[in-house]
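All protein chains but one are shown at their positions in the complex.
Lettered A, B and C in written order, each chain numbered from 1.
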Amino acid sequence: MAILPEALAAALEVMLALLLLLMALACLVDRYLRRACRSFVCFAVLMALTWWQLRAPWLAAVEAVLGALLTGFSLFFALGFGAHHRLPRRDTLPGASPSGVRSWLLPLTWWFMAAAASLLLVDDVGTRLSEALAVLGPLALVGLAIIGLGLWGFVRHRHLLRRLLAFNVLGSGIFLVLAEVAGPRIEAQALILTGLIVALFGSLLGASLIRRLFILDGRLALGSGTGGKE
Amino acid sequence: MNALAVLGDEALHLTPSLWAVVWLIVWGPLLLGLVALYFPPHRMLTAAAAYLPVMAATGWLVATIAVSGPRHASLSLGELTLTWYLDGLAILLLLLTQTVLMASAVFAVGYCRTAELPSRPAAWLWPLLGGLSSGLTLIWIAADLLSLYVGLELMGLCAVALMLLPGEAEALAAGMRYLLYALVGSLAWLLGVSLLLGAWGRLDLAGLAAVAEPGAVTTLAVALLSAGLLLKASIFPLHAWLAPVHGAAWIPVSAVHAALVIKASFVILLKLWLLLAPGQMAAAWLLGGLGSLAVLWGGILAWRAQGLKELVAFSTVGQLGYLMLAFPLLIGTSEAVAALAWRGTWLHLAGHALAKAAMFMAVGSLVLSTGRSKLVELAGTSRRLPLPLLVFGLAAVTLMGLPPSAGFTAKWLLLQAAIRGEQWLWIGVLVLGTMLTAAYLFRMFRHSFDEQAPHLTYRRLPLGMDMMALLLALAALALGLVADWPLELLWPWGGRT
Amino acid sequence: MSGAWLPVATLATSLLAATLIFALPERAWLARTSLNLGAALIKLGLVGWMIWGLHRGLEYAVEFPVAAGVSFVLRADALGIMFAGLSSLLWLFTTLYAIGYLEDSPNRKRFFGFFSLCVASTLGISLAGNLFTFLIFYEMLTLSTYPLVVHRGTRKALAAGSVYLRYTLSGGLALLLGVVSLHVLAGDIRFGEREILADLGAEWYPILVGLFVVMILGLGVKTALVPLHGWLPRAMVAPAPVSALLHAVAVVKAGAFGIVRLVYDVYGIELSYQLWLLHGLVAISALTILYASLRALAQQELKARLAFSTVSQVSYIVLGVGLFGPLSTVAALSHLLHQGLMKATLFFCAGNYAEELGIHRIDELDGAGWRMPLTSLAFTVGALGMIGLPPTVGFISKWYLGLGAVEAGMPWLIAVLAASSLLNAAYFLPILQRLWFRPGPAHGQGEWPDERRLGRLETSGWLLWPTLATAAFSLLAGFLASMPFSPLEWATRVASQEYLL
Partner (left out) sequence: MSGLPFAGVIAAALLWPLWLAMRVPLRGWVTSSSPSRVWLDGWWCTAPLPALALLLPWSEPSLTLSWWLLGGVWSLDDPRRSLLAVAVVMWGLSGLYACGYLASEQHRQNAGDDDAGRRLQYFALFWPLCLAGNLLLIVAEDIASFYLGFATMTFAAYALVVHAGTRDARTGGLAYLVMAVMGEGMILAGLLWAAGSAQTTMLDALREGLVEAEQGVWMAALLWLGFGVKAGVVGLHMWLPLAHPVAPTPASAVLSGVMIKAGLLGWLMTLPLGHAGAGEAFVMLGRVMLVAGLAAAFGAALYGACQPQPKAVLAYSSVSQMGMLTALVAMGLIVPDRWPALLAAVILFACHHGLTKGALFLGVGVSEHPPRLPSWLLWILLVLPGLSLAGVLGSGLASKWAYKTVFYDADHKHLVLWLSLAAVGTTLLMARALWRQWRAERQARHDDLMPLSGAMPVAWLGSLLAAATLPWWLPMGRTAWPPPGELVGLWWPAALGVALAVSIGLAARQRLPGIIETLPPGDLWWPLVRGYRAISAKMVHGLSRLGMSVAAVVRRLQALERWLIDGLGVLARGEQWLGRHSAVLMMASALLLAIIMLAAP
């Protein structure tokens, strides 16, 4: 790491952040499920890189194994990759109400809360916003953005797999913010590690649930009827 | 504050023998569960015997701590230090947990056999229950947010996994919903924790209480934490996932879940609020208000419920509402009021845990024996199934808060606190809640005492199942009369200086 | 504290009996019967022992803390033991009766289990040493009587059970609120520590009055004070022994006993008088006495008429409590016992008619005296007692009540009493006339609704002997009212304690 010049490191960081945001977006808005899952695997790999970048090699390794490999595997398992019953390739369910701008309202306010809190953390004495943003760093900002996206996705989507994806993205966003605001503390890493494990198990559980629900009565969303008609 | 003083005192570290006991209690059930995965118990006595060491260890721990006072322990993993703290509250919750778990496990043996559950998923019941137990134990004794997080997640994931076992679509859908909300709740919690960590740089509760100042960040963190925990604790209006889960899960799972799992989130919530938001009276009133609404909402829905399990599930929603009254009664009130409310809350929690587990078991026996699950279809059961009905009745006594039961004594204490604190609203809630509870619980009896109903065919159940339920129900009753000893252990409490 | 185990043992007898009965199989008639009777006899013996001990000045008390500041207190004082004596005596008879009554009917295990629980609760009420303990058993009573009320399991019984619960549980809640508030106000008041509330000071008096009203609302439900009496006539769908128990000992008396405790042992008679609480009691009980008698007059069902008569008669107790003076206290306390004896007799008789002849309505009773002379004789004794004619116990109660009314300076109440007597006569004498002087199926005219031959005597011995025993007791307690240990004498003793202090 040390061999890289500082500017390059900063540029790398920004690029990583932008890529993360892009992948998260791709993963969340894509209605083609397999593509979305692939985007998520990419997102997870990028997360691993980010941990490396943040000087947390252990986390990077764990993220690569748990986040990219195992979670990706579980997602594809849920899709029915290579099995007899496959999920439909495209999510055709309408979004949950409220739709449009209003569907953004709550995630935005929530995001605002998180952002405000993060800013407040570094902004004790009332420095200007731009300085605070600078202090917070691009990864934290992207983390916040990802939180917002993830929340939106979680609230808006009804397809279970997409909600699972949204949860994973949301979790990653929170890890990013956590890493940024708490710094390289061992506690933060422990929390993230736990969170990763939880996310993996959650994904595994979720994937198997989705799979079996689909096999049992073709259900793709929560609610009483098949096909998620609520 | 009290907890701090203990943590600073080297002399009050756990002795090695106590350490061993604690480890046994934390991991013993999990190990037993793993063993049972490969050698599932077929007789209830076996299960009871296998669990006996854990129970004995719990008993010994309780006795020791009760005599010698609170103890603490720290566990270092490299640079990371986890702190555990065993005070009266923790050991009592431990005792409660292990009692309910053991009863449920023993009940589950009979249940698996009688309900002829498929053997593979049935075998998985054991390790998952063990994991649940470990998670719960961890939560009760944890004194830092990381341990709490680990415990919470362990418990939550096990609980969701247990939903997978029945394999029916309804159960799976309920489990899926549960999973999603549990995970999102955890994330909200994690966000809150990360804010706290960022702001104050530490995770141990005692340290946080010492350094954290009320401010915007703490406040936001507490709000986020609380939202996550409220969702996990299924407090109105975030309770909607609960009823399907209880309705679809296996009976012993529902019993443990209603008795303990959702309580864990509540316990964490209460602990954190007392530490981090001791002056937030308005917000505490909001929580109390949510609790009141929960009492009404849960009560009314239980009253309208058609299915037996549904009724019990909504009853849980309503009963949790009473617990939420702890916030307005504990936060920003005088010492005397808080002392009463503190005791009342824990007593209610314990009473409800025991009674609700017993009630679920009774419901399980009824449903299993008759093959019917609707209230109306159970008409006329009292002649053939007196014991489950008796258990149901005894549990109902506690839930309604009628004497002699833990529920009654708890209600007495809460009422006393409300009157003394001049918070009249909660009196109305308690009264109305009692009436609603009576209204929905007596529907069961009204149907079961019907002698003009067509006769059903009945399946014989092992006596041990009902005895377990009876044991729990009687414990709930007895707790109302001998509440003094456990309540004295709760005092002095870790809430304030 | 020499005999702390005695109250506990007395209570445990019934509880244990209940538990064992629940544990026995349905078919174990002999074991259950012997258990029932054994427990009843043991309990009667224990209570008798305590009575004797109290007579010699011993003290029986036991207590332990339940939660912060509240204790569970069992204490046998003169007032409590009086009620305990009544309940254990009548329990014996009612159990005997119930065994015969429920012969060959389903769910006997459940019935006798809850029956024992019910008596345990009644005993607990009588031995309770503070309001908290009282409340515990008071609510326990509600719960344990519900299965008895709905025992038949018919639609009507279930509906009556619901009504019963609505009333009693709401009443229980009101009582709970009052008791808790009182507890907050004055701490854990033991029965007999009357000065605590009086010493609170005048600024608390309005609150005390309010709490009293709330608690009377709670207790008044069980006492069936008008307008809180609606459950009682409906609860008549229960089997006859249950009605006897509800009306004579358990539920109604629990409420009345609670009022007695509240006035005498919590508020203290002087404070109650000072706060005008007693006047309220007098007014409401006078209203109840007359209203219920009028309603009884209009009933054509035998048990319904008896039910309204109970509403009216129990208010005598409240009236006695409400009048300020030792004589009325004697009246209230002795009527507590007297009414139990008489009403149990009457309900037993009603049950006998129903079981043996299928009679439920009054106009079916024509000539039943010839078919069932002993039962009818017992009924006559009970009815005359209700009217208040000597030498039955009813006269003794009425006598002291009237004297108490004069003593309290309210002679107009004598008009209420006389009117009540007349009304009682108006609704009981026609029954007697039908029983004895009208020609009916026994004279070869028409037939009984559903005649069964239950025994060699006019009906089964299980049914007959308890009936005769309670009738005999209600005669003897009147004849020998001035003997030592008679209800009257014991009531006088309690009253003298009350007013000497």
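Rule of thumb we're sticking to: a contact is a pair of C-beta atoms (placed from the backbone, for glycine too) under 8 Å apart; a residue touches a chain by one contact, two chains touch by 3 or more.
Given the structure is predicted, the values throughout are model-derived calculations rather than measurements.
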Touched by the hidden chain, restricted to displayed chains: A, B, C
Given C:254, C:318, C:403 or C:463, the one touching the chain that is not displayed: C:403
Contact residue for the chain not shown (choose from B:20, B:45, B:211 or B:240): B:240
Residue of B:70, B:88, B:110 or B:185 touching the missing chain in the full complex: B:185
Residue ranges of chain C at the interface with the undisplayed chain: 294-295, 297-298, 327, 370, 373, 388-391, 395-396, 398-399, 402-407, 411, 414-415, 417-419, 421-422, 425-426, 429, 433, 436-437, 439, 443-444, 478-483
Chain not shown, touching residues in chain A: 96, 106-107, 109-110, 113, 151, 154-155, 223, 230
On chain B, residues whose C-beta touches the chain left out of the figure: 177, 180-181, 184-185, 188, 216, 219-220, 222-224, 226-228, 230-231, 237-241, 243-244, 277, 280-283, 286, 290, 297, 300-301, 303-304
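Everything below uses one rule, namely that only the chains that are shown with their structure count from here on.
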Apart from chain B, which chains still form joined groups through touching: A | C
Most central chain, Cα average position: B
Chain B and chain C, separation of their C-alpha mean positions in angstrom: 42
Whole-Å gap separating chain A and chain C, where each centre is the average of the chain's CA atoms: 71
Between chain A and chain B, centroid-to-centroid distance (C-alpha), Å: 32
List of chain A residues in touch with chain B within their complex: 113-114, 116-118, 120-121, 147, 154, 160, 163-164, 167, 170-171, 174, 177-178, 181-183, 185-188, 190-191, 194-195, 197-199, 201-202, 205-206, 208-210, 212-213, 216-217, 219, 222-223
Residues of chain B that touch chain A when the two form their complex: 77-80, 146, 149-150, 153, 157, 160-161, 164, 167-169, 172-173, 175-177, 179-180, 183-184, 186-187, 190-191, 193-195, 197-199, 201-203, 216-217, 220-221, 223-224
Contacting residues of chain C [partner chain B, same complex]: 22, 64-68, 70, 72, 106-107, 109-110, 132, 135-137, 139-140, 142-143, 146-147, 150-155, 157-158, 161-162, 165, 169-170, 172-173, 176-177, 180-181, 183-184
